[in-house]
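Structure in structure tokens, see below.
Complex shown without one protein chain; remaining protein chains in place.
Should a chain be cited, it is by its letter among A and B, assigned in written order, with residues numbered from 1 in that chain.
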Amino acid sequence: MAIITLTTDFGNADGYAGIMKGVILSICPDARLVDLSHAIEPQNVRQAAFVLHTAVPYFPAGTIHLAVVDPGVGSRRRPIAVQTPSGIFVGPDNGIFSFILAEFSSHHNLTAARTMSIVELTRMEYWLPSSSHTFHGRDIFAPVAAHLARGVPLANLGEPIDDPVIFPIPQPEIQPDGRIIAHILHIDRFGNLVTDIQVTGPWASLIGARTIIEIAGKRILGVHQTFADVAVGELVAYVGSSGYLEIGVRHGNAAMTLNLRPGDKIILE
Amino acid sequence: MAIITLTTDFGNADGYAGIMKGVILSICPDARLVDLSHAIEPQNVRQAAFVLHTAVPYFPAGTIHLAVVDPGVGSRRRPIAVQTPSGIFVGPDNGIFSFILAEFSSHHNLTAARTMSIVELTRMEYWLPSSSHTFHGRDIFAPVAAHLARGVPLANLGEPIDDPVIFPIPQPEIQPDGRIIAHILHIDRFGNLVTDIQVTGPWASLIGARTIIEIAGKRILGVHQTFADVAVGELVAYVGSSGYLEIGVRHGNAAMTLNLRPGDKIILE
Partner (left out) sequence: MAIITLTTDFGNADGYAGIMKGVILSICPDARLVDLSHAIEPQNVRQAAFVLHTAVPYFPAGTIHLAVVDPGVGSRRRPIAVQTPSGIFVGPDNGIFSFILAEFSSHHNLTAARTMSIVELTRMEYWLPSSSHTFHGRDIFAPVAAHLARGVPLANLGEPIDDPVIFPIPQPEIQPDGRIIAHILHIDRFGNLVTDIQVTGPWASLIGARTIIEIAGKRILGVHQTFADVAVGELVAYVGSSGYLEIGVRHGNAAMTLNLRPGDKIILE
């Protein structure tokens, strides 16, 4: 019983996500469907990429992840499917799978790269019979995901490619004076600011009781375990659930308090 | 394994849609449940009717579509179920099934009409034991949908009727000077304006490279294939994924840019 997750910017009002589910269940009646998000900001490919990145490790390895944030629909951007040991990914070739593709790219790890296959979806017999120019989620990506769920091999769905779009994933930068410039990767619904400092990465040593963080003109001293370590209304730095350094406000909203957005900088000492 | 879709204005906060699912699964534990929308504007029956209309063709023919946007709950409006070759529909008799009923009404097509059955839901043994005056979605419609999913025939659920409420579906009008007045049928979450000009209908010849569209004091020249055919921020006319002429703004929101609402007019030459 294959699992198919859905990540889109379709919202919950118009029925677009439900339509994709109708298409999937028409082809693969047994598929288990799990919504990751239909509330991605319209056309915010980076937000969708981050949400997928944090969710994928918690699904069984054979899961099919269908992601449709697709500002280039109808243009020459390619529809693709990507098979990795972490799961199978179906969507537009616009960077939405950047975190996954970077993980398995030969640049990072040659052995891992050999476990990844990417195809451009060209075999129209696996699409809906008539395809629109504006809703490939329904006409191409949903039927392809359903056929994968029924066991059609990736290689049958199109031509192999090796140059998928990967957008640069923000990385902390070291300054001449030794200070570190980090970036806000993502803001969640609680207003917590997820930075690009990873607890398992090369900057892990920055995370400690003596870290000093400058953010929007304010200073935070030390990284704590959790919100409950500071008073209500106070800024707190902690390691978030996805393994990134985060900044929050206990029982509050850090993004609104500090008026910050993804891409904004913070400084660590 | 029957599929039941749900379309309501219940929102996602109060648990009302989840309660309907609890009722359904208590009666028919195997039902496949698919949310079409719970974010219909409160009491906007026309919006729900349009969402159903665009979604139904993408579900298997035996699917049961449960729709509860029900401003008249507790009044004398009838609860109904409708069986057609496209699916089975359960909800209030307030026009929410207008597009489907029009398709199969004898006015349009006598042969198609013979394939449709409509009953007023009167057999209380298929409802929850005690029925409220304010939540027929839970007390009448969800249990009826679940019994249909278990195979109870439509005819067992109530008395046949042949006068369901159908609201007039907007149609383009031709002016003495030959220009066409069309209407905005629906606005989706991206702010795209869906008009009542259908690509398969009598007005299809209006859709072409030489069409001139006047909308909110602006002029659009030609109908394109997709957003990517115009510059970012520009208005574009295109055939939308449901087969209607639509107006959008590339990477923008046409409804907000033009300050328009459903029912507003556009002119085609």
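As a convention for this text, contacts are C-beta pairs under 8 Å (C-beta built on N, C-alpha and C of every residue); 3 or more make two chains touch, one makes a residue touch a chain.
None of the values given here were measured: they were computed from a predicted structure.
Among the residues B:3, B:23, B:213 or B:228, only B:23 touches the chain that is left out of the figure. Of the candidate positions B:46, B:78 or B:138, contact with the hidden chain is made by B:138.
Mapped onto chain A, the interface with the missing chain covers residues 1, 3, 5, 7, 12, 32, 34-40, 47, 51-52, 54-55, 58-60, 63, 188-190, 225-229, 238-241, 246, 251, 253.
The set of chain B residues touching the chain not shown comprises 10-19, 21-23, 25-26, 29, 33, 42-43, 71-75, 132-135, 138-139.
As a convention for this text, only the chains that are shown with their structure count from here on.
A separation of 32 Å divides the Cα centre of chain A from that of chain B.
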